[in-house]
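One protein chain omitted, others in place.
Right after this comes chain A.
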Amino acid sequence: MLRKQSLASRIVVAFVLMAAVGAGMFSVIIINMVESVEIQLISESLNRHLDFITDEADQGLRPHLAPGLELHVAPVGATGSIPAWLATFPPGLHETESDDEAYHVLVRDQGGQRYFLVLDQRDFEHREAMLELAVSIGFVLAVLAAWLLGTALARTVIAPVVRLSGQVQHRDQLLPLAPPLAAEYADDEVGKLAAAFDTALGQLRQALEREQLFTSDVSHELRTPLMVIASSCELLQAQGIAANQRAQFERITRACAEMQELVETFLGLARGPQAKGSQLAGCSLAKAADEQFQRWLPEAAQRELTLELVTEAGDSGSYPAPLLRAVLANLVRNAIHYTDRGFVRLVLRHGGFSVVDSGAGIPEAERAHVFRPFARGEASRGDGIGIGLSLVKRICDRQDWKIALTAREGGGCEFRVDLRAS
């Protein structure tokens, strides 16, 4: 139960418990001590009183009794004249009750007579009640004081910790110009914790920056050689190629185009979420889809699959071309690779599209993992390193596009992409 409470309330609870135990123990001890002392005092005073009475009786005087006292005297062994509730007591001090009144009874044998000195306890009980009241008020006050002190202490002691824990929540998303935390705290444990957070978050930010820089640098550096290859291919084609080299040549051209696309995509991703693809060239969904359809037709035909392009509804939006192209290309390629017979269908909707295939489908257990980098299904095929879908996922996350994978009735699966975040 304690584990779920906040640090401050745990301190308060500890304070109150400690005070309750301490004050409770003292109260019990005080009450017991006072009671035993009181009994001793009563015993002494009754004895003294009885001494007095017997002295007076010896001198033949009528015994003089203080208020609240009662005396019964009878010869030892013949206590018939004594009230029944007293007669049975042996010598000594006793506590007893009669008619709802409590009494202290002192019994003593002296000179062949048995003396019964009876003191009613009203005074004694009154004093006892006062004592108990005082002790319980003290107890309550102690607990109350502990609660107040605990609350105040918890506030001042815990305040910096509470503040720091509030400040570090989602701090990674804070703008880089946010000031360091440590400067706001004293140079104590909390200050050190704040400094540690500053360092860790700083390193994280640097690492992210480095990664972004690296990706964009590499992409930039690759652009030029790729351009050289592409233009050389065009030149070669213009000069004419021998028929037996045509197949290889086309493969080179296609690979080069794919690489250029990838580089564009990585560059787009490296620009960071702030840019949101605003600097990238835009294109419509229909245009990009048609482009990919034309591109993958030959490969589909080669594998004896039907590649279909279905437009369910038109879409007027403009999307960053390289990113949309990368998503489409990866999904279609993926579908073609994992379908043995039947069809691969690209369905366009208003604000999104689906890639549907009649392939083996993806078992439910694996569906959650397909978007992770380097995850490949049980029935993985020869080429590809399994980065395609994770790239698709990254692009979708960045652009606030939604991507979902569902099983299609009658085998195969459907990747559904919504380009408009709701």
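Following the convention adopted for this analysis, a contact is a pair of C-beta atoms (placed from the backbone, for glycine too) under 8 Å apart; a residue touches a chain by one contact, two chains touch by 3 or more; residues count from 1.
Keep in mind that, in the parts below, contacts and distances are computed from a predicted model.
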Omitted chain (choose from "Monosaccharide ABC transporter membrane protein (CUT2 family)", "1,2-phenylacetyl-CoA epoxidase subunit PaaC", "Methyltransferase domain-containing protein" or "Multiple sugar transport system permease protein") - UniProt protein name: "Methyltransferase domain-containing protein"
Given A:Ala66, A:Leu177, A:Ala242 or A:Ala365, the residue that touches the chain left out of view is A:Leu177
Among the options A:Pro90, A:Gly112 or A:Gly166, the absent chain makes contact with A:Gly166
Footprint of the hidden chain on chain A, which residues? 163, 166-167, 169-171, 173-175, 177-181, 183-184, 273-274
